[in-house]
Each structure stands twice: as C-alpha cells, then as structure tokens.
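As you look at this complex, bear in mind that one protein chain is not there, while each of the others sits in place.
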Amino acid sequence: MSDIDDFRKQTRAWLEANCPESMRTPMPSDEMVWGGQNLEFKHDDQRLWFERMRDKGWFCPDWPEAYGGGGLNAQQVAVLESEMRRLHCRPPQINLGIWMLGPVLLESASDAQKERFLPPMARGEVRWCQGFSEPNAGSDLASLRTSAVLDGDDYIVNGTKIWTSYGNKSDWMYALVRTGPMEPKQAGISLILLDMHAPGVSVSPIDLISGKSSFCQVFFDNVRVPKDQLIGEVNQGWALGKALLQHERRAMSKFSEFALPTHFDLHTYLESFLSEPTTSADQALHQRAIACLMDEEAYSLTNRRIGDTMRVRQDASGLMAISKLVHSEQERDKFELLLEILGNKALGWSGDGFLERELELTGSWLMSFAQTIAGGSSEVQLNVIAKRVLGLPDAK
Amino acid sequence: MSDIDDFRKQTRAWLEANCPESMRTPMPSDEMVWGGQNLEFKHDDQRLWFERMRDKGWFCPDWPEAYGGGGLNAQQVAVLESEMRRLHCRPPQINLGIWMLGPVLLESASDAQKERFLPPMARGEVRWCQGFSEPNAGSDLASLRTSAVLDGDDYIVNGTKIWTSYGNKSDWMYALVRTGPMEPKQAGISLILLDMHAPGVSVSPIDLISGKSSFCQVFFDNVRVPKDQLIGEVNQGWALGKALLQHERRAMSKFSEFALPTHFDLHTYLESFLSEPTTSADQALHQRAIACLMDEEAYSLTNRRIGDTMRVRQDASGLMAISKLVHSEQERDKFELLLEILGNKALGWSGDGFLERELELTGSWLMSFAQTIAGGSSEVQLNVIAKRVLGLPDAK
Amino acid sequence: MNLVYNEDQQQLLDSARDFLAAKSPVSVQRRLRDEASSSGFCPQVWQGMRDLGWSAVAFEEKVGGLEFGFAGYAPIFEQMGRHLAASPLLSSIVLCGGLVELMGSEEQQQQLLPALIAGELRAALALEESERHQPDLIKTRARMEQGGWLLDGRKEWVADGNEADAWLVVAAVDANELGVFLVHAGAKGLSLEPRTMIDARNMAAMTLQGAKAERIGGCAAEALDLVLDRGRACLAAELLGVSEALFDMTVEYLKTRVQFGVPIGSFQALQHRAARLYVELQLARSSTMAAFSALENQAIEVNERRRLVSLAKWKANICAQRISNEAVQMHGGIGVTDEYDLGLFLKRTRLAQNQLGHTDFHCARYACNLSTKNA
Partner (left out) sequence: MNLVYNEDQQQLLDSARDFLAAKSPVSVQRRLRDEASSSGFCPQVWQGMRDLGWSAVAFEEKVGGLEFGFAGYAPIFEQMGRHLAASPLLSSIVLCGGLVELMGSEEQQQQLLPALIAGELRAALALEESERHQPDLIKTRARMEQGGWLLDGRKEWVADGNEADAWLVVAAVDANELGVFLVHAGAKGLSLEPRTMIDARNMAAMTLQGAKAERIGGCAAEALDLVLDRGRACLAAELLGVSEALFDMTVEYLKTRVQFGVPIGSFQALQHRAARLYVELQLARSSTMAAFSALENQAIEVNERRRLVSLAKWKANICAQRISNEAVQMHGGIGVTDEYDLGLFLKRTRLAQNQLGHTDFHCARYACNLSTKNA
C-alpha cells in the first residue's frame, strides 16, 4: 500500500471516529461556526468537532506544523478534502483569515509576523475581516484613499472602508491603505493588519435593499497602527492585495461547496407551485423554469469539470474565471423566476400571511442583486475573461 | 377653405383619377420600377403611373420647379404623402439619386452642377448607386483609400468600393474618394460623381451566404473623372457624405413604408404550422413566436409614433435612431423562429421538395444577417444612441 | 389612434409633475414605509390629487366628473410612477369607480360616484384569489337570503384594501355568472388582515363569512374585462414612469461616476446596454400610448382593445424588470443600499408587474385576441 493510500485509510478512520454524526449533515447558515475571540457554539457537537480539528492542525492542513498547521502536502490535502466530502463533514469553522490572509502571510510576511499572527489564526482564535473597497473605489480598487502616514513607529490611519463583511464582529482587519502618492495609483499602496478594537475605529452595519446585512462601513479616525503590522515592503501592497483576491476567489468556491444546497431549489418550488401547468401562461412560465434548471445543471457540471480538469493537471483557469459570473447571474435569474412563479407570495416584506420560507426567498432575491456586484462585479468578470482568457487587446 | 385643404382636395382628386387601380396594391419586390437609362416596365399601368407622376414633377415634389421638381412646400409634401398612403399608391419609381444625392446637390452643388444633374434625375432618367464602403473601411468609413489625383482637368481614380447595391445596373455613382492626405482622416475626402460606363470601371456582383445578391464590388483602374464632377469644396466631402447618410436613413424608412408588408408574416405561418400546439415543445415554440409578434407590433406602433411626433413638431430623432436597429434585429429573430417552426422545410437550398415560399424564406433568413450589418451595423446604431441620444461621454 | 400626448394631456403631465415633485417626492414614500403606514399612502397627497381633479378626470359631468376622457390617466400614472407616489387612484377611482359607472344603476351611480370622486368614500376592488392574476378563478360565492346578498369566500390580495370605506367584491352568483358586490366597512362576517409588502403599499387579505352586500348591476364579465383593462393600462403607464425614472438615474450615474479615471458611461459595454434599455423604453411607451388610445376609442373591437392593452402591460412589465435589474447592476454597490432610492423603485416594479397580470399572462392573452389583428 502506497503512503497516500495509507494516509487515506488513516484519515478516513479518524474522521469516522471523530466527526460527530450531527456534523455530517447539511449546514444551515445559522449554524456556521465562526472562529474568533468570541467563539459561539450552538451545541456541544460543534465544539467537539471544532476542537478536534483544531488539535489536529486541520483548520489549515497545508500550513507548516511550526505555525500550527497540519503539515500535509498537496496530495494529502486533496485526500483529506475528498474524505471530508465523502462523509459530508461540515467545515469545523469559517475563517477568512485562514483562507485568504494566511497564505499571503506565509509567502510574504517576516518571520516575526508569521510567529505572531499565524498560530492564533490556526487555532481559530481570531476573526478577520477584509478592508479593501472604499466608497469611491469600487471596481477601481487601486483608487483607494484611506491613508496611513508614518508617525514615529506607528502609521496614523484615516479614511473609510466599505462592504466589509462582518466588520462589526471581527477582531482584526487586513486592509489596503495608501502609504505613497496617488500617481501611479497602484504604486503607493500597502497591506496592513489592524486591531478592530483600536481607538479610532468605528463600524456601522449597512442596510441593504434586502434589509439588515453583514456588510459594514468601517471608519478610521487617526487610528495608530504599529509599523511592524505592515506586511511586505512599503508601497508594494498592491501585489499582495491581488494575491489575496485570488485566494478569496478560491475560498468562495470552497465556501459554496461546503454550504447547504440553497434553500431555494427551483425544482422543488416548481413541483409545489406549478407541477401541472394548465393555462398557457403557466406553461410558458414552467418552460422558462425548466430552461433555468437546465442552465443550473450545466453550471454544476462545469464545476465538476473544474475538479476533473485539475485532477488531470490541465489548465482550469478559464473555467474558474467564468464560475462566479455564471453562478451569481443564474442565482439572480432563478430568483426572478421564483418571483414570477410565487407571485404576491414572494413579494412580502414581513408579518403574518407569509411563510418563513417565502419571506426568506424575498430577502434572498433582493440579496442576489448584491452577488453580481460584490466580490468582482459581472463587468469585472467579463473583462477578465475577455482579456486574460481570450487574450483580447486593451483599449487604446 | 384654407389653401392646404384646397390642395388636399385637388391632390386627392388627381390621384384618384391618375393612379391606376393596379398601382394601388401592395408591391412585390419584383415589381419595383427603378428609374434609369434602361427603364423596364412589367405592364402598362406601371409606365402610365411613372409618366404621370414624372410629368407632375412629383418624383421629387419638394424640389424647385426649375430643376424639374414639384415646387411643393413641406406642408403640401406631407399632404401628398398622406393622400398617397390613403390610396395605397405605390411609389412610381425607386431612385436613390432622388432620395439621397438630390437633396445634397440642392444644398451644396454649383448652379452648373445642379442644372446638369438634377433635371434628368427628376425625370427618372438616371439610376444612381452609392460608392462609400471599402473592404478595409467598414464601420470606420473615414479610413477609405480610393484615391482621386488631379491630372489636368480630370481626377484619376483608383481603388475599389464594396457593398454597392445594384452597382451592375446603375448609370452613375456618387462616391467618397480621398483627394487629400491620410491624416487627419476625415479632412482629405471629397464627394465625386462618376459615370459607371467610363473606361476603367468594372463591377462584380458579390455572392452572399444567401446566394446571388444585388451588392457589388466596383473597381476603379485609372478612371478619369472631370474635375467639375466634384461636389462642394475639395477635401470637404466628409460633411456631404454624412448628410447623404442622413438622407439614406430617411429614405430607408420611407422605403420600408412603401414596401409590401413582408411575405413572411409570422402570424400567418403560426396559424399554418402551429395553430394548435399540442406537445409542450410546440407550446413553448408558440409562446416564443407570440412574444416575437408582440415585439413586432410594439415596433410598428413606434413607427407610427414617429409620424405622430413629427406631426406635432416634437423631436423624433431619438425614435428614428432606434428604428433601423430594432427592425433589422426583429427581422432576424423572426426568421430564426420561423426556422424552428418550419424545421427542415426551412432549411432547403433548391430543387424539388420545397415550396417556393419555403426557399424564399430560407434566403430571406440568410439575407437578414446582412441587414443588421449593412447601412450602419447594429453596433454603430448602439454607439449613435448612446452618444447622440443619451449623451454618454466618449471613451478617454 | 394618436401615440403622442395631445395638448390637454401634456398640460396634465406638467401639472402632475409639478405637484408630485413638490408634494410627493420619494422621501414621502420612504417615510410611509419607515413609519409602517397602514394605509400606505399620504392623505394630504391624495387630497391634493383630488383637488387637481384626478379622481374626476374620466367621469361624466352629471356625477361630478370632468369628462376629460380616460386617456388623461396616461400622463397622471406615468408621473405617479416617476415620483413613486402611492394613492388609491387606481383602486378607488379607476377600478371601483369604473365598475360603478359601467354597471351601477342610475341610483347607485348618483349615490357612489360623487362620494368616490370627493374621497368621502374610498373603495377597493377585491378580486384576486390566488397569488398570480387569474380573473376567471373566482371561488367566492354570493347567495341570496331574505332578499339580500351574502358573500362567502376569501380574497387574498386586495390592493388598498386596508382601512377602506367599502369594497367591491367579485363573486360567483352561479357557475356561469360573476357579479360585483358592494360591502361596507364594519359589515358583519367581514374581516381583513393587512399584508406588509416590499413596496410598503396597502395590501390586505379578506375573509367573507356571510357578509352582507349590495349587488352592483348584473352580469359582470364584460364590464370587469373593460375595467381591468383600464387598470392594466394605468399600471403600464406607472411602470413606464418608474422605468424612466430608473433609466434617467442610471444614465446620470453613468455620466458622473468616475472609475479608472473616467466616467463609467464612457465604457462601451455599458453604453450599448444603456442604448438597449432606451430601445425597450421607447417600445414600451408606444405600446402604452396605443393601449390608452384603444381605451378611448368607443368603436374599437373588444379583441383589439384586449390585444393592445395586453401588449402594453406585457411590454411595460418586461421593460421595468429589465431596466430595474440593469439600473441596480450599473450602479454597483450603492444600488443595493437601502439608503439610495433605487431599491424603492425596484421593489415597486415587481408589485406592479404582478398586479392585474404578469408577463406570461398577457402574452397568452395577446395570443387569444390575435385573430382579429389582420381581419
């Protein structure tokens, strides 16, 4: 038996012994465990699973053991992931720090920084949020204006960040700030880590068209950030930020893989609400829903193809480039259709007369508009496909 | 009774007395009369109608009588047109010279040029074609390269024009040629008139995906064009060309108004081929066809609205700017649907087993692809709407 | 058929715009929402509308109307859409007033119409029994008892049904006949449950258990069909106004929002998308104008009226859905914040799209009424 087969066998046995039964069920969004200073568990199985995985170092199985990781090689990580998938194991925690910031620190931070930040991250003790977008720097991220001016051993940070997920619940933020002049834009940007509890940081959740949201605006009013919390070289943060966004994309796809299949399965709704279309109007609606389902299946097959492609070590970058675009637009289109299928039932805001899942659907529909904008708008995705995948020339 | 009411009464009486009954029926495309040196009539009513309208000066009712026009004012022209429409009178001839070149000559030609070119045009004695596009100057018309170099009293013309409708059947061409340097592009262009029978002019009809076509490529090999056939100032032809294109657009809409409602009435086909859709596939097809019909009606109402808007002297330029785009795309979409409705019956090329109208449909479908490109591609139309109608800024 | 506003309509448009801009900016609608208004409209604005004669526009003089003609509602509803103004104009005047005018006895007309016009009596139409518009699916029954009518059934979606003074309830008299019945507030056996919708307007569910009612006229099918067509045309005009407001906001944003050092409206991909929205808007306007023309034309074939009205609602629905989605997308992040007004318009579109017939309903109805088109 080869080493890797051996590893698979051991891993499978360990998971079967250690992953509680209740942690092998689909995870509703309100049962996510977020690592951080204020750990919350809904029940003991969650804690058990969290602690066992933490103690194995398997929150970040590919990190060196020295920083609290699992020390696994790529092949072993793949085995671990496939075994977890086989058992339908939930992720023991959700942690943007591990998925996005961690890999960048491993590559680019100083040894002292690694020793300071990685081990607590690997133990799930810190909840991280991301400070990239600003009100005037949306798709054009490099035009950001939040400034960090050196004053002795500290940077003094002033400005604002927007669209920070869970800014109000996070312990630390990794942020892109302007340490250099405005022009050329990318050249004056640095990546810093800052404590969300530092004086001068304030956070306001943003109300969306769908209601309360996890997005926040974060304000910095003369926030002092020790200069050893700047990662890499001064004014060289743009490349780190781009690397982070790459990890974000990968994390997002992992996230969607783990998440519960959406509550809003069009097929189920179709069976409940339009199973036997009689009027020709209903038939038309039914047909459009079928086409929507077909496109969903074509997308989910494409996601499988990404996996198959990587497995045989072929280039899957083109497929990965379309993933977010297709998924977010399909979701929005699906909700639009659900709205038509459910009519007024899907147009309620609150109160009696609506089932909880109806109100949830309405909220999810409204939220779906944000998904084609956040995390790289559809327009940005199309630009990327056109230029990087198809090699079409830049304007002018 | 006001003058204009009086004019209406007289015009109506004259049309009723002089327009033969057979000229008040929809005009199949093979019964169009084209003015020119080789006049052809299929029957006497055509000739009668042609000669009577010619003698009234009503081929070009708004031109001065001195140049063979009808000398009518704008209000009278509108009355004439509405009375012709009321009686469903066919246009007595089709003549690009009158519709496009004529107005430009009236505005910008010398008196000598007007006297030479307008009266024969007004009598329908000359068939004109247009020489604008070139193989390397499609949407970017100003990059044209056909050169006209002065040599004594003549310009020597060399180069080629493409997409010239009926280049092989025309007597004269109005063409944009380069008389000045390449840069800046628009500044070196002149408008000239040239005799298609002059030595050095050769014409090849272009085969399209739909088969034989009326489009031609015209080659100029040291063609001598007397310099008094240049209209306006040397190197100032770009503005004249733009004016011509404006008239072309207006002529096109007039043309489509006169023309027989397309043979391919989707509604009729739907009744013949899908009147009682039974399978759910057929129902879906039926629904899509209905949506297509609805969009067609919305377009035809929009065309009526253009008329209503102009009648009350409001700005209809925005509506006119969308007309070609919408119509050409709707036609193509309609043919695509007809293809699906008729299946293999609409995919025949020739020979037995197909009805003539089926083969004609196939040809018209293939030709519809040219319509979204010729005469200002859809992309050019969208640019015009975005910039001129919506006032969106230029790039850079 | 006239597809542009005549001078009278243009004057109505101008006065509606001025009035709504001054008295009913979007902030009024936002406040109604934030305060969870149970009526969903502002009584002062509604009073102002009546003062301007909007409730009297189409009625005959003898009942206090202005005899302006129904086409007056095109500019009015267009402007209500543009300013996102809520009012009972559709429910109380166009729908209920219209039914009384078409079906009521002389006495009922004299008794009800002046009160409706004056706003002393606010009525709502209780028609729908399912979540999508199905005017033929009426299970509510009317029965005669001791010479009076009693109603039993349930109406799920009564627009402006909360706090109305009266309702016109559509109920089946027998298997083949529909009737319209007047039920007054406080009637025994009548109960209402408010529904909070995303557009924060007035919607209620209604239960009728032997509720006492007065019948308006006789067989309702024909009049109901016409009055619903009027309502559909008004909704098309409102959707057109909403769409134009969204479109204008978007074009303005494209011109002013700078990214990568240039206004985003200079990006060709966005330019072409904006141009296509403009096309949709124009097709929707032409169709809506034609629907109002058809409703003004006494001599028109019923099928042609139906066809043109369904075309208008269909196209206005599609246009509003497409423009609202594109408006949000082109605005980016700010478009999905509650602070920005765009979302309020978006939410209104979906209610108005669904009301009196969603897109597929009108596509199917168009098909059914197509045969006379070329006749």
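By written order: A, B and C. Residues from 1 in each chain.
Keep this in mind: a residue touches a chain if its C-beta (ideal position, glycine included) is under 8 Å from a C-beta of that chain, and two chains touch if they have at least 3 such contacts.
Only a predicted model underlies this, so the values are computations on that prediction, with no experimental measurement involved.
For the chain that does not appear, the touching partners among the shown chains are A, B, C. Here the missing chain is touched by one residue of A:122, A:173 or A:325, and it is A:325. Screening B:13, B:66, B:149 or B:347 against the full complex identifies B:347 as the residue touching the chain left out. Which of B:32, B:310, B:370 or B:384 touches the hidden chain is settled by the complete complex: it is B:370. The missing chain, though absent from the display, is touched by one residue of B:140, B:221 or B:360; that residue is B:140. Hidden from this view is one chain, which touches chain C at 267-269, 271-272. Along chain B, the points of touch with the absent chain fall at residues 133, 138-140, 143, 162-163, 206-211, 279-282, 284-285, 288, 332, 336, 339-340, 342-354, 362, 366, 369-370, 372-374, 377-379, 382.
Where chain A meets the missing chain, the touching residues are 265, 267, 286-287, 290-291, 293-295, 297-299, 301-302, 304-305, 308-309, 311-312, 314, 318-319, 322, 325-326, 379, 381-383, 385-387, 389-396.
As a working rule, only the chains that are shown with their structure count from here on.
Averaged Cα coordinates give chain A a centre that lies 42 Å from the centre of chain C. Rounded to whole angstrom, the centroid-to-centroid distance between chain B and chain C, based on C-alpha atoms, equals 43 Å.
Counting partners per residue, chain A has 280, 284 as the residues that reach two or more other chains.
Those residues of chain C in touch with two or more other chains are numbered 267, 270, 360, 363-364, 367.
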